[in-house]
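Here the complex is missing one protein chain, while the rest keep their positions.
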Amino acid sequence: MKHHLILRVVSKLLIPFILLFALYVQFHGDYGPGGGFQAGVLFASAFILYALIFGVDNAREVLPSKALRFLVPVGLIIYALTGFAGIVMGGKFLDYDVLAQDPQHGQHLGILVIEFGVGTTVAAVMVTIFYAYAGRTRDVDDEDW
Amino acid sequence: MGAEMITIVNIVLLTMLCFSAVAIMLLRHLFAVAALTGAFSLLSAGLLVALDAVDVAFTEAAVGGGISTVLMLGTLALTQRREHRPPRFSLPALLVVIATGGALIYATSDMPAYGDPNAPALQHVVPVYIEGSRNDIGVPNIVTSILASYRGYDTLGEVAVIFTAGIGVMFLLGRRREDEDDEGMVRHGPGNDPESSEPEETAS
Amino acid sequence: MLDAILAHYNYWLIIILMMIGLYIVISRGNLVKKIVGLNIFQTSVFLLYITLAKVTGGTAPILTGKPEIFSNPLPHVLILTAIVVGIATTALGFALVVRIRESYGSIEEDDILAAERAEEEIAVKEALS
Amino acid sequence: MSTEMALALTLLIPSLGGIAIAWAGRYPNLREAVTLITASVLFAVVISLLQQVADGGAPTLMLIEVLPGLPLMLKVEPLGMLFGCVASGLWIVNSLYSFGYMRGTNETNQTRFYICFAIAIASSMGIAFAGNMFTLFIFYEILTISTYPLVAHKQNAEARSGARLYLGLLIGTSIGFQLVAIIWTWVAAGTLDFTIGGILRDKIDPTMLPILLALYMFGIGKAALMPFHRWLPAAMVAPTPVSALLHAVAVVKAGVFTVLKVVIYIFGIELLSETGASGWLIWVASFTLLAASLVAISKDNLKARLAYSTISQLSYIILGAALASSLGVLGGALHIATHALGKITLFMCAGAIYVATHKTEISDMQGLGRVMPFTFAAFCIGALSIIGLPPFAGSWSKWYLALAAADTGMVLVIAVLMISSLLNVAYLMPVVARGFFRPAPAPQPVGAAVAPGARFGLAEAPLLCVIPPCLTALGCLVLFFYADEVVDLLRPIVG
Partner (left out) sequence: MSLLFEHMAALQVAVPLLSAPVCSLLRGGRQPWFLALAVSWFAFFASISLLIQVLDSGDISYHMGNWAPPFGIEYRVDAINAFVLLIISGISAVALPYARLSVAHEVDPRRHGQFYTAYLLCLTGLLGGTITGDAFNIFVFLEISSLSAYVLVAAGARQDRRALTAAYNYLVLGTVGATFFVIGIGLLYMVTGTLNITDLAERLPPLVDNRAVQAGFAFIIVGMGLKLAMFPMHTWLPNAYTYAPSTVTVFLASTATKVSVYVVLRFLFTVFGPSYGFVGLTFEYIFLPLAILAMFIGSAAAIYQTNLKRLFAYSSVAQLGYMVLGIALGNVAGLTATVLHLFNHALMKGALFMALGCVALRIGAVSINGVRGLGREMPWTFAAIAGAGLSLIGVPSTVGFISKWYLILGALENGWWPVAVLIVASSLLAVIYVWKIIEAAYFGAAPEGRGPVSEAPLEMLAPLWLMVVANFYFGIDADLTTSVAGKVAATFLGGGS
């Protein structure tokens, strides 16, 4: 797809906006629709778009599999550790009230952190799945087309 | 939107959903099916918006219209484009479906009416969520406060599910090139490959 | 009568949709189609949940400061989770389909069953000889 | 040594013996010495308990409570003592015989053979001393399973199918009928402990008693009541020492012993005679008794003939139980001992003949008595004892049974006993007659290479195969004179 100049230009323009929108969705979930999951999907789709236009190998340079393999579990770990933090700070598992000076701040902080965890894992998993498919060689009979 | 308007939108969208589902069932060209699946998801996202579930609609559009369509196209690229067998009628399937559907229709007669503001589900737990979201948590989006806090544990599970899927896909499809030498051989043999079950191999 | 229809038409249409999905899962032999059927089935269950959450005259459950009627937010939360579970299942299912295709050269249930039966017969014959 | 200790030892000694045999497996002489020592020590321990039981004691050992109210426990009573003595005593004799036989025929897998034998004896001890029906059932099943490898010993197709039938029928009947009966009893009576006078009085509808009894009787497949007798001839594919000890003594006697236990301690003789619940059993036993004898006559294979004879003789004991009178029960119990001595003699003789000449068919045994006089003499004595002629032990048990029949007014049963004695003559004596009185066909049968006494023109099997049957034949004679002591020991069981 190297010769699709228009696609390349448009997507180069588009991708930053998608990323920006993803960030907005990630952190604006408290106020409107959205949250970590949706943001993660958007992040991932930006990468997938990049990979489709510029090739998977280029995408892998931006976001190598090694980094992904690290990011996939990290989101979940962040989430789970937030839960443990609740215990350590004297509350129950996943108790955000105790995370900051007063319950409401605690709740805000807790939600922010776990949404970040969700976003990380979701985005990383989606890209991982895409890479896994892309890394597969095609062996399709012609008649199937 | 007025209630009648929503009713009409609902009926139109649901009818279109049914048609696209039937088309998915009958079409043998899997690319067309993929496209229809994407359309199906977007239609249902529209319906979800009409039903006030904006978060869900967002997610459904991103997941159903985006991710799962991409996944399906990826799968088709690696497998085949056409369903080889023509659609055929299956009596057992029909019977199962009729029984299941019958049970649900039977249930509807005692369900709270659609849109009923006095439905039991609205009376019991939900008021606490609305108040709590305002006062205890201070997050305007009630869905977020339930999702992340009241039922935050469910969401932890949800992330674990996604993580499982990631691990699973990596396990099944990951790193093909490096594996080719040792897995490709077994994959094409009729199972019990003698090479892979030599006792010496594990003597270590 | 009309009341009853108005009260439940949404459910009925969703049930029909659900049953089309289930029928595809059971009756189709193409492995991709089965998963698509599963998706339709699940999506209609999501719709069922969201329908039961709807309140006539209500709005999306986001606090805006004005006293308002909200639709029930809890099913929304549940369905968000369920959608994620659904996509996870779909991803795994498709990954399996790809591997099956690589092993058997087909994604049609009939072909695969035929191949497996042939293998089974060979195994039994070897065992008996 | 405390009583409990002794009781525990009866189970432990053969089990440990089994382990020791496995350990000594590579050295045949050591292995066989271990077997013999184990058998002797076991017998000594059993005898040490005898006096206490004769004095009216009931040594008890509580092992563990499996479920509330359902313990595994051992409790010695006279009947069990008798069975225990018979089984452990004859194990010594049989071990000697096994050494001769197994070496004489160059059998494979001898270690496995001795191990399984020890386990079988251990479970026989468990059956003999079981304190409740549940414990008995467990050891009953272990006995079945541990004897399976013995039956399948030869590992050829015939042995395997015979063993399959053996296991299938014994496990099938025990789980299919006996277990159901046990659970029924438990539900009805709330206990399974063996109690004189039974535990079922007023606990169960009298019209259901015959059904429960039938579940027990057919469930105790080892008693070989027709139509569940087929396993016994099938088991004859086993090496002869197995047939001798297990299928003349341990296994089948475990079966009829269980029958007696059930009749005496679960139902109670009085309950049975009051309700007549065992009436049908008299006729089934009589039928088995006669039918098996008739089949025995038609068999030319010696071991098969003896097997059917066993089926027939077992029904004597069942008949004694079915008569539901104290004399009948005594006769049945006595027959456990007398028949055991007689039948083990016959089997060991059959084995000796096989070792010496490799002959199994009766029609081939012309004139063998002249070259194997000891074997055939022993056979003759065993046969006479089984037929019930004085001065051999078998006569006593038959006498008691006949008395019991007369006592309960069952004239027809007396007739059955008479006819069957005649049939006994008809199928056992021809073997003796052929051996002694028919001239041997030329050329003379070639004896085993190591035949002792070849100098005297004899061709007996190895000494270890000949002495044991002679010993047991002698036992038949001795027991005739000491039968009263045995009956005295048994008296308490009929109250």
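Which chain is which? They are A, B, C and D, in the order written, and residues in each are numbered from 1.
What we mean here is this: contacts are C-beta pairs under 8 Å (C-beta built on N, C-alpha and C of every residue); 3 or more make two chains touch, one makes a residue touch a chain.
These numbers were taken from a predicted model, which means no experiment stands behind them.
**Q** Give me the visible chains that the unshown chain touches, in label order.
**A** A, B, C, D
**Q** Identify the residue among A:L63, A:L76 or A:V118 that touches the chain left out of the display.
**A** Checking each option in A:L63, A:L76 or A:V118, the one touching the absent chain turns out to be A:L76.
**Q** Of D:M5, D:A44 or D:V187, which residue touches the hidden chain?
**A** In the complete complex, the chain left out is touched by residue D:V187.
**Q** List every residue of subunit B that touches the chain not included in the displayed model.
**A** Here the touching residues of subunit B are 103-104, 106-112, 119-126, 128-129, 132, 149-154, 156-158, 160-161, 163-165, 167-168, 170-172, 174-175, 178-179, 182-183, 186-187, 190-194, 196-197, 199, 201-202.
**Q** Write the list of subunit D residues that the hidden chain touches.
**A** 64-68, 72, 134, 137-138, 141, 145, 149, 152, 155, 159-160, 163-164, 167-168, 171-172, 175-176, 179-180, 183-184, 186-187
**Q** Which parts of subunit A are in contact with the chain that was left out?
**A** 69-70, 72-74, 76-77, 80-81, 83-84, 86-87, 91-97
The rule is short, and it goes like this: only the chains that are shown with their structure count from here on.
**Q** Rounded to the nearest whole Å, what is the centre-to-centre distance of subunit A and subunit B, using the mean of the C-alpha atoms as each centre?
**A** 19
**Q** Among the residues of subunit C, pick out those that touch two or more other chains and give their numbers.
**A** 60, 62, 80, 84, 91, 95, 98, 102
**Q** Would you give the residues of subunit D that are in contact with at least 2 other chains, written as numbers and ranges?
**A** In subunit D, nothing touches at least two other chains.
**Q** Mind listing the subunit B positions that touch subunit C in their complex?
**A** Residue list for subunit B touching subunit C: 3, 7, 10-11, 14-15, 17-18, 21-22, 24-25, 30, 33, 37, 40-41, 44, 47-48, 51-56, 59-60, 63-64, 67-68, 71-72, 74-76, 78-80, 83-85, 87-90, 92-94, 96-98, 100-101, 104-105, 108-109, 111-117, 119, 121-122, 125-126, 129-130, 133-134, 140-143, 146-147, 151, 154-155, 157-158, 161-162, 164-165, 168-169, 172-173, 187-188, 190-192.
**Q** Which residues of subunit A touch subunit C in the complex?
**A** Counting only subunit A, the residues touching subunit C are 31-33, 37, 129, 132-133, 136, 139.
**Q** Would you mind writing out the residues of subunit C in touch with subunit A in their complex?
**A** These residues of subunit C touch subunit A: 60, 62, 80, 84, 91, 95, 98, 102.
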